[in-house]
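A single protein chain has been omitted; all remaining protein chains appear in their positions.
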Amino acid sequence: MHPVTTVHYLVVGLALLLIGTIGVLTRRNIVVILMSIELILNAVNVNLIAFSRHLQDLSGQIFAIFVITVAVAEAAVGLGILIALFRNKETVLADEVDLLKW
Amino acid sequence: MWLDTIFFYVFALLAVAGAVLTVTRRNAVHSAIWLIVSLLGVAGLYLLQHAEFLFAVQIVLYVGGIMVLFLFVIMLVNLDQAARERQFNKQWWVALACILVVSAEAAYVLYSGADSFKLAAPARASEPGNVEQLADVLFSKYLLPFEVASVLLLVAVVGSVVMAKKRI
Partner (left out) sequence: MNFLDHIWLIPLFPLFGAVVMLILGRRFDPQAPSDAALAPGLVESVEDHGHHAIGAAKFLVSLLCPGMVLLSFLLSVGAAIELASTAGKVHQVIQFTWLAGLPFHRADGALARFSADWGFLLDPLSSVMILIVTGIGFLIHVYSTGYMAHDGGYYRFFAYLNLFVFFMLMLVLANNYALLFVGWEGVGLCSYLLIGFYFHKKAAGDAAKKAFIVNRIGDAGFILGMLLLFALVGSVRFLDVNAALAGRAPETSFGVLSVLALLLFLGAAGKSAQFPLYVWLPDAMEGPTPVSALIHAATMVTAGVYMIARSSALFALTPETSTIVAAVGAFTAIFAASIALVQNDIKRVLAYSTVSQLGFMFVALGVGAYWVAVFHLYTHAFFKALLFLGAGSVIHAMSGEQDMRRMGGLKDKIPVTFRTMFIGSLAIAGVPGLAGFFSKDEILWQAWSSPLGSKSIFAVGLVTAFMTAFYMWRLMFLTFYGQPRMDAHTAAHIRESPISMTVPLSVLALLSIAGGWIGVPKLWSVFGDGFRAFEHWLEPVFAAAHSAEEAHHEASVEWLLMALSVSVAVGAILLARRRYLSKAVQEEPEAEAPGLLHKILLNKWYVDEIYDFLFVNGLAKRGGTLLGRFDSAIVDGGVNGAAWLTRFTSRFSIWWDTWIVDGLVRLSAFTVKVWSYPVRLVQNGLVQTYALMVMAGLAVILGYYMSR
């Protein structure tokens, strides 16, 4: 068996990213979209940690801390928006929120 | 050595499978649960990469904080009706195609550059622990981003409170 190299971690990160992206682009339920975004962020973190380890530089981990921080903030605000949206439109489906169009 | 590999594959499987299931479930709560699973997998991956602090932070913050929040909001928002709707939107095939293209490209890049990613030098046991090292760097070199992040969190708190209020 091949030893686990950084590439494997990158592949994992890539996979997570792609799955998360599909979720964002495809699912209609806004909550699921938000969760998919979290997946993407995690994918990024995985990537960062892998390289941090590969390059023996702590900057990656620091960066990852901040990514998590931002993710937290973004999740909170996003959910707040979702609640406000739900109150006004009685829907949590992204398809039905298309007022800002031509 | 072979334990690392096994653990890697276990955690990787958890992460990816969890992600796939998150994206595909009809029930939002199920999606949240599977996301938690995925996040745990990712946390494991961190641990394998000697990022102990982040492993802890991931569990505590992400799983313990964000996912709980998600669950609360799912409960607030009545998703029964949404569960009965069609789950995937009309552009799913375009999106799939696009993602496949990107994945193909990325895979190609990784494959062609895989040689340069051999595992680096072994860990030095004498070096101080991960937390200490992080703290060292965080509060000296990355102090400004740290403070800015705190402001960001404040803004987020205020923003989310405002967003969620019935009457501003």
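Just so it is clear, A and B label the chains in written order, and each chain counts residues from 1 on its own.
Convention: a residue touches a chain if its C-beta (ideal position, glycine included) is under 8 Å from a C-beta of that chain, and two chains touch if they have at least 3 such contacts.
Given the structure is predicted, the values throughout are model-derived calculations rather than measurements.
Every shown chain that the unseen chain touches in the whole complex is listed here: A, B. Residue-wise, the contact with the chain that is not shown comes from B:Ala95, picked out of B:Ala17, B:Ala56, B:Leu71 or B:Ala95. Annotation: of A:Val11, A:Val24 or A:Leu39, A:Val24 touches the absent chain (contact as defined above). For chain B, the residues in touch with the chain missing from this view are 89, 91, 94-95, 98-99, 101-102, 105-106, 108-109.
Residue-level contact of chain A with the missing chain is found at 21, 24-26, 33, 94-95, 97-102.
In this section, only the chains that are shown with their structure count from here on.
Between the Cα centres of chain A and chain B there is a gap of 6 Å.
Here chain B touches chain A in the complex through residues 1-2, 4-5, 8, 12, 15-16, 19-20, 22-23, 25, 28, 31-32, 35, 38-39, 42, 45-46, 49-51, 53-54, 57-58, 61-62, 65-66, 69-70, 73-74, 76-79, 82, 85-92, 95-96, 98-99, 102-103, 106-107, 110, 114, 117-121, 130, 133-134, 137-138, 142, 145, 149, 152-153, 155-157, 159-164, 166, going by the rule given at the top. Of all residues in chain A, those touching chain B in their complex are 1, 3-12, 14-16, 18-23, 25-29, 31-32, 34-36, 38-39, 42, 45-46, 49-50, 52-56, 58-59, 61-62, 64-66, 68-77, 79-84, 86-87, 91-95.
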